[in-house]
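Heads up, one of the protein chains got dropped from this complex, but the rest are sitting where they should.
Think of it as A and B in the order they're written, each chain with its own count starting at 1.
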Amino acid sequence: MLVKNYIIKRLLLGLMVLFGVILITFFLTRVIPSNPAAQWVGPRATPEQIQQATVELGLDKPIYIQFIKYFKDLLSGNLGYSLRSKQPVINELKTYLPPTLELIFMSTILAVVIGIPLGVNAAKKKDKALDHFCRFFSVGAVSLPTFWVALFLQLIFYRWLDLLPLGGQLDTRIKMLYEIPDYTGFLFLDSLLSGNWVVIKDVFSHMILPAVTIALYPIGLVARMTRSALLEILSEDYIKAARSYGLKERLVLWRYALKNSLGTTVTVLALSIGYTLVNTFLVEAIFSWPGIGSYIATAVVALDYPAIMGVTLFSAFSYILLNLTADIIIALDPRVRV
Amino acid sequence: MNEPYLHIKNLKVNFKTFEGSKNVLNIDELKIFKGEAYGIIGESGTGKTILALSILKLIESPPGEIISGEILLEGEDLLKLSSKSLQKKVRGRKISMIFQDPMSTLNPVFTVGSQLENVIIETQGINRKKAYEKSVEMIKTVKLSDAERVMDKYPHELSGGQRQRVIIALALSCGADFIIADEPTRNLDVTIQAGILKLMKEIQKEMNVTILFIANNPGLISSICDKAGILYRGQIIEKGTTREVLKSPKHPYTYALLNAVPRSKEDRVDLNKFIMKETEESPADGCIFFSKCLKRKESCKKPQSLLKINDNHYVRCHLWEEDIV
Partner (left out) sequence: MIENRFLKTLKAKFKQFKQNVFLLKRNRLTKLAFYGVIALFLIAIIVPIALPSDIHVDQDTNPSEKLLSPSFEHPFGTDELGRDVFKRVLLGTRISLNTALIAVGIALLIGVPLGAIAGYFGGFLDEFIMRITDVFLGFPPLLLAIAIAAFLGPNLQNAMLAIAIAWWPWYTRIVRGQAVSIKERQFVKAANAIGTPSMKIVFKHVLPNCVAPLIVQASMDIGGVILTIASLSFLGLGAQSPTPEWGLMVSTSRNYFLNAWWYSIFPGLAIFFTVLVFNLLGDGLREILDPKTRKN
C-alpha cells in the first residue's frame, strides 16, 4: 500500500520536473537569444525575410501562446528543425542515437564487471595495496577529463602501438568488402548476430577505445560505492553469524554481503548513466563516433539552437527517467528496501 | 570425571579505545564437560558476549584483541588455528552459536529457507534438494508451524519469537555438539521466553548437546543449567553447580544480584543494602568488586584467586566465610 503511494508520488514528481525542464528549455530558446528569427533565416537575410520568418515561426505572438505551441509541438514529437541541415531534429536524433546507446551499454557492463570486483576486493583487503589502489583509482577516474583520456588513448593505441583504429565505427575497406548487417540498428549487436568474424572484430576494435574512455567514470564510481557499502555491511551482525555457522568466506563475501550492497550500487549506476551520456558529448567527436555526442558537439560550434535543445531535452528526459526507475526499483524490492 | 570438553585457560581479551587498551575479559579457568549445560550469569557489558565470540574467534580485530590464553576443545587449542581451519573444522561443525538479536543476525535479503540450506549444504556436504528437506525438518524441530511457508519468508516478515526459533534452527542445523546460546531470550517477552526455554531443554535432552548458556537473568540459568558461573567485569567471581551458587551465594556481588530483585511493581529495592556507592576505585590487582563491596577491607587489595568451598562451589572472595549482610 505504502509502496504504491510512493511510486505514484515519484511519478508525479518526475512529471513535474519534466514540465519544469521544458519550461527552462523554452526560456532558453525563446527568451535568451537575441533574435531567433534572424538565426533561422541566416546571416545574409534581408529585413523582410527576417520579418517573414518571425511571423512564420510564431515569434510575434505573446510569450504564453508561444509556450503552448512549443509544448504541443513537443508532445507530438516535433523538436523543431536543425538550423544547419533544415531537417527535423527528431529524425536526426533517431539516426544518431543507436551508436551512443551502444557505447553507454558497453560502459555500463564494464562498470559492473570491473567496478564491483574491484570494490569487493578493496573492502576485503582493507588498507592493503589493492585497497589504496582502488581508492586512488576511484578518485582519479572522477578527476580525469574524459576528452583528454580519449586523446591519450588514441596516442597510445593508434599512434604509438598501432593496435587500434583512430575513429569511426567501421573500417572503410570492411564496409566495401562485406555486407554490413542491419537487423536492429545496433552495429555491434548486428555484427554478432551475423556471425561474420571479420566484421565483429572490426566493429569491436573501433568500439573499445571510446567505450573504455567513458567507462572510467562509472567504474570508479561503482568500485567506490561497492567498497564503502561492503565495509559497512561486513561489520554487521549477520555476517558474524554467517561465519559462525562455518560458511566459506567466499560465500559470505560474494553472496551474503554483496547482495546487501546491490541496492546502493543500482541507484548509483542509474545516475551515472546520465553522466555517461553527457560525457559522450565530449568524446564522440574525437573518435568520429556517429552518435548524438558528435551531433551536439557540431551543433554547439555552429550554434544550431534547435539541435542543441533537442539533445538537451532528450538527455534531461532520460536522466529523469533513469532516476525514476532507480527509485522504483528500490521501492519495489522489499528485501532491497531494508 | 574425565577431561573437559571445553577448557578455557587464562583467556585475556582487550579492547582498544581512545584512552588506551582496556581489559574486558580475564578468565583464569573455565571447564565444561560433555553433555553439560553450563550457565554464565552477568549484567550487560560484563563481557559475556565477548566470551562467546572469543571461543569462535569472531572478535573484530580492531578494536578487540585476544591477548593471551588457551581455548582447548577436546585438547586442541582453537586460538592457534588459522581462519581457514576454524572455518572448515570448528565453526558450525563442532561449535555453533545462537545469537542474541535475531533481527540483526539474520541476513535481510535472503529467505529463511535459503539461509538454512546454505548452512546445511556447507556443513553436511549434501545437495540442494536434500538440504531443502533437512531445512524443513529443522524448522519443525524448533516447533514452528507451517514449515514450508516459513522457508519462503524473509526475516522481516516473521515475528520476534519466530525469528528466535529460526536462529536456534540455524545453530542446530550445523550439526554441532556444542552450542553457545548468547542471551537467546533477551528481546522477547516473558511468555515467549518460556516457550524458547522449554524448546532448548528438550533439544538438550534429545540431542545430547553441550550448552554454554549466557544470560543476565539467574532464573533462566536455574531452569536449564547444571553448572553456573558468575561473571563480573570480565572475571568469574563465583562458580559451581547451579544449586550451590544460586541457593547459597558466597560472593557479595552474587548475593546482591540474586536478592536485589523487586518482588512486585510497588516494591522498591534499597540498593544500599547490597552495594556501596562507589567512593574508591577498585585496586588494579585486587578484587574487582572492591569499589562497590560492603564488606571491603584492606586485605581485599591483594590479588584474589578462586577459593574452594567444596567440590561444587568456588568463590573469589577470601571473606566468604563471613555472613554477607
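Just a few scattered comments:
What we mean here is this: a residue touches a chain if its C-beta (ideal position, glycine included) is under 8 Å from a C-beta of that chain, and two chains touch if they have at least 3 such contacts.
Owing to the predicted nature of the structure, the values given are computational and were not obtained by experimental measurement.
Which of A:Phe71, A:Phe152 or A:Tyr183 touches the hidden chain is settled by the complete complex: it is A:Phe152. Checked against the full complex, the one of A:Cys134, A:Leu170, A:Leu247 or A:Met309 touching the unshown chain is A:Met309. Contact with the omitted chain, checked across A:Leu11, A:Ile24, A:Leu163 or A:Leu177, is made by A:Ile24.
Residue in contact with the omitted chain (choice from A:Leu103, A:Leu269, A:Ile286 or A:Ala331): A:Ile286.
Within the entire complex, the positions of subunit A that touch the omitted partner chain are 13, 16-18, 20-21, 23-25, 28-29, 32-33, 139-140, 142-148, 151-152, 154-155, 158-159, 274-275, 277-279, 281-282, 286, 296-297, 300-301, 303, 305, 308-309, 312, 315-316, 319-320, 323.
In this section, only the chains that are shown with their structure count from here on.
Distance from the subunit A centre to the subunit B centre is 55 Å, each centre being the mean of its Cα atoms. Contacts from subunit B toward subunit A in the complex involve residues 53, 56, 58, 60, 83, 87-88, 90-93, 96-97, 99, 101, 104-110, 118-119, 122-123, 154, 156, 167, 170-171, 174. Residues of subunit A touching subunit B in their complex: 235-238, 240-249, 251, 256, 259-260, 334-336, 338.
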